[in-house]
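A single protein chain has been omitted; all remaining protein chains appear in their positions.
Then we have chain A:
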């Protein structure tokens, strides 16, 4: 059945597909797009990974359109309707201030996405820089940088993040900083390992003979090669970032009320969890689904981009 479909597809394949799948690309752009296209086809076959992608896309859409989607204002209190059970009007119920939980969850998606995005653009960049420099320069630089990396790796992440938040003061920005500080070391390790494999390659020697500086070689030739494995790792780590941020919020050290951060919402629902379970349960589901989405997506990406891995 599938073979038949493939045959009919290739018969009727539009010229753009042939252009993408050609064995003799005419330009670098064409080769890259072709590679991306084959990767996408592999990825698309993995149903779980597609589900993950959909969840992550849904998070982005919800975050972007929260004001349009939310039936109520996230901070609007209605003390006459406190702790309402899920039902019409308030699909997921209301919290102890009578605020609509669904609306708060939808707005909370913005905070989650912000945390994820901020960590994703800081920690891997720092790790990439440290790892590639250590790997390329070698010697004492390598030893010193990797020692520092090992020290940070030796810490339990959450405890270290707690200590940093304690030092910086509670708040969502500080939580992001603390998480970023604790999550760069694995990226440095990966980037260094990748750098070591290409360090003595001919194209690097060629670049050096042409007079390229170390900085230029690292930035222009080595870093781009490390990006694929880092992307996989970042995606897989995002679930952990979400969970840590939620944990900090739950302990009262992350986002502060009345911000609709999901972990803090669970903490707020904790007092009445035995009677009004939905107040704490709903944000937990949201965290669970989103981190599952990132995990599934990361797993699928690993299969496509980094087939060497387990």
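Criterion: a residue touches a chain if its C-beta (ideal position, glycine included) is under 8 Å from a C-beta of that chain, and two chains touch if they have at least 3 such contacts; residues count from 1.
By definition in this document, contacts and distances are computed from a predicted model.
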Among "TonB-dependent receptor", "STAS domain-containing protein", "RNA polymerase subunit sigma-24" or "ABC transporter permease", UniProt-listed name of the chain not shown: "ABC transporter permease"
Which residue of A:14, A:88, A:169 or A:211 touches the chain not shown here: A:169
Residue of A:36, A:85, A:151 or A:193 touching the missing chain in the full complex: A:151
Contact partner of the left-out chain, one of A:137, A:227 or A:251: A:251
Touch list for chain A against the chain that is not drawn: 48, 147-148, 150-151, 154-160, 162-169, 239-240, 243, 246-247, 250-253, 263, 266, 270, 273-274, 277, 280-281, 283-284, 287-288, 291-292, 294-296, 299, 310
